[in-house]
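For reference, the structure is listed below as structure tokens.
With one protein chain held back, the other chains of the complex are shown just where they sit.
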Amino acid sequence: MALEDLYREIILDHYRSPRNRGELQSPPARRVEGYNPLCGDEVVVFLDVDGDKVTDLKIAGQGCSISQSSASMMSAAVKGKTLAEARALIRAFKGMMSIHEHRLDGDPENGEAGEGEIAATEPEVKLGDLEALQGVVKFPVRIKCATLSWNTLQQGLDEAATT
Amino acid sequence: MALEDLYREIILDHYRSPRNRGELQSPPARRVEGYNPLCGDEVVVFLDVDGDKVTDLKIAGQGCSISQSSASMMSAAVKGKTLAEARALIRAFKGMMSIHEHRLDGDPENGEAGEGEIAATEPEVKLGDLEALQGVVKFPVRIKCATLSWNTLQQGLDEAATT
Amino acid sequence: MALDTAMVKKDFPILHQHTGERPLVFLDSAASSQKPQSVLDAMQNYYETTHANVHRGVYAIAERATAMFEEARNKAARFIGAPATREVLFTKNVTEGINLVANAWGRANLRAGDSVLLTEIEHHANLVPWLMLKEQLGIELRYIPVGDDGQLDLSDLDRLLDGVKLVGVTALSNVLGTIPPVRRIADAAHAAGALCLADGAQYSPHMTTDVVELGVDFFGFTAHKMLGPTGIGVMWGREELLESMPPFLGGGEMIRDVRPDGFTPNELPWKFEAGTPPIAEAVGLGAAIDYLEALGMEQVRRHEVELTTYALTTLAERHGDDLTIYGPAEASQRGGVLSFAYKGIHPHDISQVLDQAGVCVRAGHHCAKPLMRRLGVGATARASFYVYNDEADVDALSEALTNTSDFFF
Partner (left out) sequence: MALDTAMVKKDFPILHQHTGERPLVFLDSAASSQKPQSVLDAMQNYYETTHANVHRGVYAIAERATAMFEEARNKAARFIGAPATREVLFTKNVTEGINLVANAWGRANLRAGDSVLLTEIEHHANLVPWLMLKEQLGIELRYIPVGDDGQLDLSDLDRLLDGVKLVGVTALSNVLGTIPPVRRIADAAHAAGALCLADGAQYSPHMTTDVVELGVDFFGFTAHKMLGPTGIGVMWGREELLESMPPFLGGGEMIRDVRPDGFTPNELPWKFEAGTPPIAEAVGLGAAIDYLEALGMEQVRRHEVELTTYALTTLAERHGDDLTIYGPAEASQRGGVLSFAYKGIHPHDISQVLDQAGVCVRAGHHCAKPLMRRLGVGATARASFYVYNDEADVDALSEALTNTSDFFF
């Protein structure tokens, strides 16, 4: 497996120049922390939701190139979207990442799923630049790096929905 | 290792026709139980001590040919002896048995001791027929069978000494 | 016979390479089975090409080692019909697995006066952990009795279950060969509000295992009795139970975070796996499962029933009343483990003389002292069969028994 499968140019670009880096005043913004106990990576997502829209979003924390660039790309993709669109993006992204995660967690049925099925769950959603992170599934240990910020965002949206 | 090293003719003889088999009224006789948890063998030694002499001794219980014949030979060897002579016999017998027992218990220093050293600790003592049990040391698992009745006797003598 | 034992025997190096003078007639698989070449190769190959500590390693061999380790967990899960792989915990043997349940579930759920129901045919592995809780927590233990036919006597089950929090039962007795009706016991336990743990140490090597069909809450087995290596066992538990239980052993791998004043446990299954796990052993267990599945567990069981039938018949024919075989009389109702008494000769002596003919049988209490007392014996001799045994092995046993008699009488 070539290193370039993992570190695509656009990933390195987001890593070197992260988008939407910073903090939002909280409150009013919602502040959610995510944590990868395996490597100590931390991400903090600040979220402004107005009606059914994610009006602003900032990312703080520290981590490896994969977790940082994934968070940066996520922020760019989600900002300005509706809650429903954001959730669809999360599902699509996690779907793309899930193959090997399932395999590692030991779901043999999913182990052999071809890459073609990746986004089958969310056919409407265009992942765009985020597809650059697809190479991560070949490096199972790194999948949790890529999904950290997405899980954190999801937690934020869930909390927003129930409060 | 040939089976005949273990089951010498005299051993089989004591096994088939155990000496001093039975019980003594207790009290006055001292009754001591011995137990081999590994195989469930039980021996009960009944002991009449008068002054410094073992005046009578009987063996009850159940066990394998080695433990039964060892108990039988012990009873024949010890009956009528003084307490000091009985203790010397115990030491000599356990010395003969100790090589492999130590080895199994993991005392490397004693592991390679030659058979010549066996009775060096008790040079005065003649083991006589009991030497037939020497073959047992080649079958480490069986050593505890051979020493069961001797440890029980020793316990009886110890108790007698302190009460 | 359905199983081609001549072929199977070829797969087991020890049957050809042991250093004794006579062919090895290995009839002690209930204590620990032999290993096929494929299991030894899998472990050797793992060490020669891939070894690294699992989880967290980013480099290639560490990732591959992790994948192999978790793949073994998948196989184990499939082998016992576990609904989810995360319910499959690796332990060092089934004994540790039962201690895990007794400690993690028991300490959190049992109070003084609570009862645990066991049976009179349990192995010490499913007795002592509960006896320790009896000492430590003041719980009460009860026992389902065994009848003279070797079957559990369930006539009083409902009364026995009153106030019970957990039932522990062996799925196959290592002494009598009894195969208790685990499903029925588990259903009764659940109806009484109790959980059910089955000790599958002797069951999974020989029978198709389906933990869902068995209806139990916990199920354990041990690799070395099913063609796998020493050093690894499996405890399966229902997910919501495992989720709700506190961890058992503490250390690396089983944590999510550690602070000077506390820690957060990891998710399943790793929450219960402290420290470096038996990695090569998991790979070996995976290969053992592959080997058994290639033979087919139905075939394995059929072979055993056939061989046990043959043994019960020919031994009775030749030795008549001189030989007492304990446990159920019908081969189809029992495992291929024959505990016996022969002409009043002590089991130690039987085993020793048989060994001279290359015939390996166990002699002793088989870690089932309460059952020995129930049978009124200190020890028994025990012959047990597995996939590499055939009728010739039974004949060798039978012949050697006659020699034993000649020797002592």
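By letter and in written order, the chains are A, B and C; residue numbering begins at 1 in each of them.
One rule holds in what follows: contacts are C-beta pairs under 8 Å (C-beta built on N, C-alpha and C of every residue); 3 or more make two chains touch, one makes a residue touch a chain.
Bear in mind the structure is a predicted one, so any value in this text is a computation, not a measurement.
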Of C:A67, C:A84 or C:L131, the one touching the omitted chain in the full complex: C:L131
Candidate in contact with the missing chain, chosen from C:R86, C:H303, C:R334 or C:H348: C:H348
On chain C, residues whose C-beta touches the chain left out of the figure: 13-14, 17-20, 24, 28, 31-32, 34-35, 40, 43-44, 47-53, 56-62, 92-96, 98-99, 102, 123-125, 127-129, 131-132, 134-135, 141, 143, 222, 224, 229-233, 247, 249-255, 257-263, 274-281, 348, 351-352, 354-355, 359-364, 367, 369-370, 373
For chain B, residues in touch with the removed chain: 1, 35, 37-39, 103-108, 111, 139-142
For chain A, residues in touch with the removed chain: 3, 6-7, 12, 15, 38-42, 62-66, 139, 142, 145
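Convention: only the chains that are shown with their structure count from here on.
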Overall pattern in which the protein chains touch one another (line/ring/star/complete/other): line
For chain B paired with chain C, centre-to-centre distance based on mean C-alpha positions, whole Å: 37
Distance between chain centroids, defined by C-alpha means - chain A, chain C (Å): 45
Sites on chain A at which at least two other chains make contact: none
Residues within chain C bordering two or more other chains: none
